[in-house]
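Supplied in structure tokens, the structure appears directly below.
All protein chains of the complex are present and in place, except for one that has been dropped.
Per-chain numbering from 1; labels A and B assigned in written order.
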Amino acid sequence: MAQQCLYIVLLPFLAFLVQVSIGKKLPRHGDFVPVLAIFGSFLLAMPIFMELVSKGEVHDTLRFTWMSMPGAEAAGINKSFQIVIGTLVNNLTAIMLGMVTLCAFLIHLFSTGYMHGEDRYHLFFAYIALFSAGMLGLVVSDNLFTFFIFWEVMGVCSYSLIGFYYKKPSANAASIKAFMTTRIGDTCFLLGIAGLFYVFGTTNFLELYKLIPNPEYHNVTLLGMPAYAFIGFMLMMATIGKSAQLPLHIWLPDAMEGPTPVSALIHAATMVAAGVFLLIRMFPLLQAAEVVLPVVAYVGGITAFFAATIALVQVDIKKVLAYSTISQLGYMVLGVGVGAFAPGFMHLVTHACFKACLFLASGSVIHSVHTQDMREMGGLKSKMPVTFATMLIATLAISGVPGFSGFVSKDRILGGVLAYSMENPAHFILPILGFATAGLTAFYMFRLMFLTFFGHARDEHKHHHAHEQPLPMIIPLIVLAGLSFAIVFAGPTGIESIDHIMPTKWFDVALEGAQHEMGIVEHGNPEIHHHAHEQALIISLIVAFTGIFLSAITYLKRIINPDLVKKLTGPLHYILFNKYFFDEFYIGVLIKKVFLSFNRFLAAFDDMVVDRIFVDGWKDITMAIKAVIAKFDDLIVDRVFVDGPGHLAAVGGWTIRQLQTGKVQQYLIITISMLALALYFVR
Amino acid sequence: MNILDWATSLQAYLVVGTCLFLLGVFAVLSRRNTIGILLGIELILNAAGINFVAFSKFRAAAIDGQVFTLFVILIAAAEAAVALAVILRFYRLKETINADEANILRN
Partner (left out) sequence: MDVDFPREIHDAIGDGAIMENGMKLVLLLAQVMTLVSALVVVLHPNILYATIFLLFSFLGVAVMFVFAGADFLAGAQVIVYVGGVTILVLFAIMLTQWLYEAKLKTTLMKGLIPFIVVMGALGPILIKETLKLSDSVSATPPEKMGEFAALAKTQLIGQALLGNYLLPFEAITILLLGALVGAVWLARPE
């Protein structure tokens, strides 16, 4: 099985090579090559996934030494330098493989319709094939080195694909912004890996799971910090960068400049989830570090809430989805942070399916009306029935309506958060953020639905031209919508107390196995947990339906006039519409004010203190001493001691200078003659 | 020992290497053309490679000599790239690549 993983990764990579080399000359610009390759990966991944579903557990590894340096002990490195890489198939891998290959295949298929006739069509497929190879490689990696390599491969692909419409200046700027912003996180990631390798001498996940509980490592320090906390925070920074958490979230909304399938695959379903996946893979370490997890929880909770508030007022359909992605990623991070690691992972998978569906449906809408502004849409329900139906299902899922997948995972995360705050009452703000976000999510997602599909057409011309999409674009929508039902992951409704009738438990069984493998111990009172989950269920249902209801009376029935609300909350709307001024803050304050003024301060310090006092001050003192010495120097030292040998040296120097011709070959001739002479004497 | 057998002996390899080295040194010393000097250096590096390979086979029967030769080849490539860049630069500066013209360091 572990060997099979190599082929799963290699297939899309080969497709990439084919596409960049001869793609343009193939019929249809070679789009079938990546589609078939990723379908092959999907077929190869399915047996692994099905084995997990049927047996409840898979486990296989493949390892080989990449490089080793036997002399490393002598060089003062405490462990022998050896990098062993390989693939790891366990429960998490199998679920991710199934999810990624399926999403990637569907989105490849969708792209054949969406990107049809675009400039550089073949390169688009080359990039997403390489991206798929990167993501699959990351998933099957059994160590952080290859994990990091594939992590960066995805970063590069993301960069090229955001800037795919390279003639648009905004797309170029967005691609550079995305690349530079994630770089902060990636640098921290590299530091974290270095720390990990220094402390444990390995980055293999399975070995780490065994080593982390060992108390002898707990006292190691790195840069004055406990090693576990240092590594944990560095890995958290990596997640913040890649999964677009506050305060490095600014790149993801701009990344929507890329083609919509890219937004669906990279900036919603897979790559941004890789950050969360990293946290889940390294969860034992975060748990052992203790101080890290609460910080992670707060980052996630605050991100979820703030991104949701921004999404309330955006008018660009893709921007709404982008902020909703940030918000949902915040949920996952929050879940991991409060120790609800299994629900966090579940939300990762369910979110990937329904968010991909949402993005593809929005792509379908954009493709048919040629605008991203929701104010110019409306009334598309009858024109695009399939798109509408699938998007509605995905919206119900993300809003947390029972019977849909999003409800199951989100409800479990919220239950975990509530239980956490019941045990630690100081963290009472976390569940408030979580439930508020759930309500906001339902509100803005239905706002999107109502503005796009209901009401009257606000732009008759565009409405008139709208049409349903061809089959390659419809099939992915239907499949992904099908995966948005709760029954795929848990019982038919997702409410545990009802689902005894028809249980589907494969996900829970798989996650329990994963937890056991990682050596995670559930501490906490099961009584409280049970209680918290029941309460969370009720509250989340209430807030979700409140959100939907408010949205409906505002945007569907128009009982509340949204423009009036906008006027009443003028300044708040202004702040939200401008996304809390994060970009302006970074450029205007952080870069222009802080860094520049710090530079100026340093320059002034250099000028005033270093130059005036130290340099010039010394000058004054030495000048005084100099005056005395000068006399002595002039009369005795100069005349007698200096000039005398000086003349001698000048005469000698003139003689030797004649040898200095500046011609390198003459020097070499002398050198080699001397060498030959030396050889004669030595032998 | 006939000359054909001699050709496969260690001595043959070493003699060829030494002669190549001497020719290289002579080129480096006598060529007025900077590129000619570079060619001489390449001959010297090749002579070193021959010696490594010869001892790798006849003395050590191990791979290490070959690895070193690989390093020599790589360094020669890097050296050629830099040297040619320097020559181009020199040509732009002086409109010639005569080694004797590169004498700003004189006296």
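General remarks:
The definition used in the following text is that a residue touches a chain if its C-beta (ideal position, glycine included) is under 8 Å from a C-beta of that chain, and two chains touch if they have at least 3 such contacts.
Remember, it's a predicted structure, so these values are computed and weren't measured experimentally.
Within the complete assembly, residues 66-71, 81, 665, 669, 672-673, 675-677, 679-680, 683 of chain A touch the chain that is not shown. By the touch rule set out above, chain B reaches the unshown chain at residues 3-5, 7-27, 29-33, 35-36, 38-40, 42-43, 46, 49-50, 53-54, 56-64, 66-67, 69-71, 73-82, 84-89, 91-92, 95-98.
Please note the rule applied: only the chains that are shown with their structure count from here on.
Touching chain B in their complex are the following residues of chain A: 657, 660-665, 668-669, 672.
Interface of chain B with chain A (complex): residues 25, 28-30, 37, 99-100, 102-107.
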